[in-house]
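Every protein chain of the complex appears in place save one, which is left out.
For reference, chains read A, B and C in written order, and residue numbers begin at 1 within each chain.
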Amino acid sequence: MRRTGVITVIFYTMRKQTKLISRERDLIMTTDSTLARHLYREMLLVRRAEERILQELMQGKLASTMCHVSIGQEAVPVGVCSQMQPQDYLTSTHRGHGHFLARGGDPKRMMAELFGKETGYCKGRGGSMHITDAAIGHLGANGIVGGHIGIAAGAALWSQMSQRNAVTICFFGDGGLTEGIFHEAANLAAVWKLPIVFVCENNQYAMSLPWNKSVAQPHIKTYADSYNMKALDVDGQDVLAVREAAGELIAHARSGAGPALLGAYTYRFLGHSRADPSKYRDPDEESRERARDPLLILRANVGTSILSDADADAINSEIETLMDESVAFAEVSPLAPLTTALEDVYA
Amino acid sequence: MRRTGVITVIFYTMRKQTKLISRERDLIMTTDSTLARHLYREMLLVRRAEERILQELMQGKLASTMCHVSIGQEAVPVGVCSQMQPQDYLTSTHRGHGHFLARGGDPKRMMAELFGKETGYCKGRGGSMHITDAAIGHLGANGIVGGHIGIAAGAALWSQMSQRNAVTICFFGDGGLTEGIFHEAANLAAVWKLPIVFVCENNQYAMSLPWNKSVAQPHIKTYADSYNMKALDVDGQDVLAVREAAGELIAHARSGAGPALLGAYTYRFLGHSRADPSKYRDPDEESRERARDPLLILRANVGTSILSDADADAINSEIETLMDESVAFAEVSPLAPLTTALEDVYA
Amino acid sequence: MTVLAYRDALRRALYEEMKQDERVFILGEDVGAYGGAYKVTDGLLKEFGESRVRDTPLSEAIIVGAAMGAAMVGGRPVAELMYVDFATLAMDQIVNQAAKIHYMFGGQLSVPMVLRTQQGTGRGAGAQHSQSLESWFVHIPGLKVVAPYAPRDAYGLLKSSIRDGNPIIFLEHKGLYAVKGEVEDGEFTIPLGVADIKRAGTDVTIITYSRMVGLALDVTEKYAQQGVEIEVVDVRTLKPLDFNTMAESAGKTGRVIVLHEAVKTGGVGAEISAELNTRLFGRLKAPILRVAAEDVPLPANLELEKAVIPGADKLGAAIDEVMRYQQEKS
Partner (left out) sequence: MTVLAYRDALRRALYEEMKQDERVFILGEDVGAYGGAYKVTDGLLKEFGESRVRDTPLSEAIIVGAAMGAAMVGGRPVAELMYVDFATLAMDQIVNQAAKIHYMFGGQLSVPMVLRTQQGTGRGAGAQHSQSLESWFVHIPGLKVVAPYAPRDAYGLLKSSIRDGNPIIFLEHKGLYAVKGEVEDGEFTIPLGVADIKRAGTDVTIITYSRMVGLALDVTEKYAQQGVEIEVVDVRTLKPLDFNTMAESAGKTGRVIVLHEAVKTGGVGAEISAELNTRLFGRLKAPILRVAAEDVPLPANLELEKAVIPGADKLGAAIDEVMRYQQEKS
């Protein structure tokens, strides 16, 4: 039974109406409380972690200047990752804290990595932009827009060849859609029927470039037609809709039917990076879009009987504690000795 | 008045039916004789030139081992170039003799180039794969599959910026379709509404790779949807159909309405290069496809009242003479002095 | 004389060339309203409009391709690649196409295109945003390569590059944009291919370029106090290299250090050292030493980053080492 409905969202940058899949309010009520709490927690975890990261960044605690937060976009990684299985893989972008935490990465060792500490996931050599936990099938956040798409295709290829029943999730932005390698990968995956789901997180901007100057038509799923690929466009602020669409596409990929493409329409609430005051955006657009906060939308959609204020408060304090612990862990961890900069060049 | 009909062609490599635009027999009769003779002459020029090139290659007369002939595919460049205006540009591929001659390149200096002579278009430094005549807006045959697509986009960009009313034709093969740069170029052209027509010459193979292992769906025009681009798929063996479709798309591009994509379905009658006996192709397929010779199809379509046997014979002898002259010119031309190998590195 | 930051000197060059020559235009990611990731093109959109200051989609190959094609038919594009690391996505367009078109097509066409980008460390930007890849371009006939240090050089060389008529790889440094220097007031150009002696000296020649010129100049005072006079040769243009100026200085001092931020193995320092060794065989007092980054990818952690690139310590050790040859041999 398909439980998704369709809403129409106006994309300001495109000045066109785009039909997106979204949950219909009345169908949502069946959602169980455990799931709702889980999704809420994961989204809040990403939100609070990034708020904390920004705070530490301002205080000069981060070891690198490269840091991109995904505040406002949490529903996409959380909805998608909620459908992943343990053997699955994912590849991530420069804006990767959400993918990382939603996949189950440890916020302590993540924070330590951002602080450039030896206990960090990459021994301080990667920082925010290369946060990675291979043990949970996270094959790396990547600094090259589109650069990781090759890794995703390859992981899917070997999953298929070695019959692991694993699906690879390849997150990328609206900017990644216009890099040639996306098309090479989509085509290869389609011809070889690789078990991969491409997830385009369309936050409507690539740095200062609005979606309507980046592409000539607004439907991400249209790109899939060239590759005879299953595709859905979804309201990326609605975690239940994302979860449902992702479930369908991941199942499709896992069944051996070939790759799929998910277009998730979302919004970057803050600037591209700390250096960016987003002057190129219309303040009206910003406030309209910020009002569509995925945390609020989930709570409104499921109602208090499923996710009570008390639930939300409890989750919030659990996470606040976790953040304090993570920062404390990062603080006390030793800096990577300088000689480690010369290690691990070769395996 | 649209005078194109639709035929259905079975693509053996895809084992799918593909609807292609083609001339309907009864509408053709209005075609004037001058045009028919012109198109026939141009196609025969390409055919005879390449037959002659192969002959000279066998005799060791060519200065380079790189040489790819387009025998069987002549209707595509001839049909398209018949719609170009003098100020227009084109970019070409490794299989570029057809584009070159159909655009009006001089067969004498072309032959001299293949012989590595000083009188050749590129002073013997380019050979077949880089045959170029900038004076007629031919911006070069290119050895990198897809490599010239950037040049085409840039020529179209400057045409637009400098308001030259010029359209750029970008020929590329089915192999070029899967190179990332095609997608980057198509998207850029669409977003900027550049006056360019992408012409995909789908001869159903990229070296040994059949179309059905190269892509996941057979409709070239579907690729245009991603870029909100006008597109037509056409029977590339039918020069009148190619001409008509090209006319429509070139006019579209020239009007400022943006880029367009033409998918021309054709067949490479011979191997990829001399070294290739095409063992990977089914001989039945080869004979079926070779029977669809564009020269024969044109004659059958227009009938002898429009293009008589005497016309065809006259054209043939004119071209035979031209070929003899071209080879003679190449033979007597001096070799480029060795010191010229060190010249023209910088402008 | 005006004191200008590197980025402002570059912008002044762009502004003037665009004012004077209608064919000059800019394209790249975020070059318009954003003003460029490092703000070099800030304000140019307002001045010249969207047609001549063009924000592109994220498609590095076609950024270079479109610039090249426009250059071939009459335009004078200045394309920006946000980081040199992203040039890896456009190497076919740069190397197989732009660099070879004039030669391969027998001189029929040319590519008067400037490809501005920036490289180097200093921001903890990590392995994929901090490389120094100049030696790749130096290896490709048909390209010219520029890597200025001083704001006035950045200005004068960018103007020459735009007017040159060939594909130019113009390598800025992310750590220099805010650095200020004096720039003459009137319009001027600086010819490509001419090195500049940034400090005269008699005992040691340091040959360097881009941000490392600053490091070299920094250490000279300390050594001057010890009676060691260091000559700092800023090559400025990496292709073609001005071997005459280098050899003259090396012949005079007899001790040469080549300093760069790129990793040592296969860096431009190898080319310079190899050629000078041949030209000055038997006339050098000490071996030519190369001071360069360690052969590792660049770590994101700023402390680790600093540990792998040349600093005053490593440069000082090299100076001490070549100076020891004085005592032993003279």
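Methods note: a contact is a pair of C-beta atoms (placed from the backbone, for glycine too) under 8 Å apart; a residue touches a chain by one contact, two chains touch by 3 or more.
Predicted, not measured: the structure shown is a model, and the values here were computed from it.
K.L.:
For the chain that's not shown, point to the residue among B:41, B:68, B:130 or B:299 touching it.
P.N.:
Only one of B:41, B:68, B:130 or B:299 touches the chain omitted from view, namely B:130.
K.L.:
Looking at the full complex, which residue from B:137, B:154 or B:176 touches the chain that isn't shown here?
P.N.:
B:176
K.L.:
Give the residue, chosen from A:40, A:89, A:115 or A:205, that touches the chain omitted from the document.
P.N.:
A:89
K.L.:
Which candidate, A:181, A:246, A:270 or A:330, sits in contact with the chain we can't see?
P.N.:
Of these options, the touching residue for the absent chain is A:181.
K.L.:
Going by the touch rule given at the top, which residues of subunit C touch the chain that is not shown?
P.N.:
Contact residues on subunit C toward the absent chain are 85-86, 88-89, 91-92, 94-96, 99-100, 103-104, 126-128, 133, 135-136, 138-139, 141-142, 239, 241, 262-263, 265-271, 273-275, 277-278, 281-282, 284, 286-290, 295-297, 299.
K.L.:
In the complete complex, which positions of subunit A touch the hidden chain?
P.N.:
Listed in rising order, the touching residues are 89, 120-126, 130, 132-135, 139-140, 142-144, 147-159, 161-162, 180-181, 184-185, 187-188, 191-192, 343-347.
K.L.:
Which residues does subunit B use to touch the chain missing from this display?
P.N.:
63-66, 116, 122, 124-127, 129-130, 142-147, 175-176, 178-180, 206-209, 213-215, 276, 279-280, 335-336, 338, 340-342, 345
Methods note: only the chains that are shown with their structure count from here on.
K.L.:
For subunit A versus subunit C, what separation do you get between their C-alpha means, in angstrom?
P.N.:
37
K.L.:
Name the residues of subunit A that each touch 2 or more other chains.
P.N.:
If we look for residues of subunit A contacting two or more partner chains, we find 178-180, 213-215.
K.L.:
Taking each residue of subunit C in turn, which ones touch at least two of the other chains?
P.N.:
In subunit C, the residues touching two or more other chains are 57, 59, 61-62.
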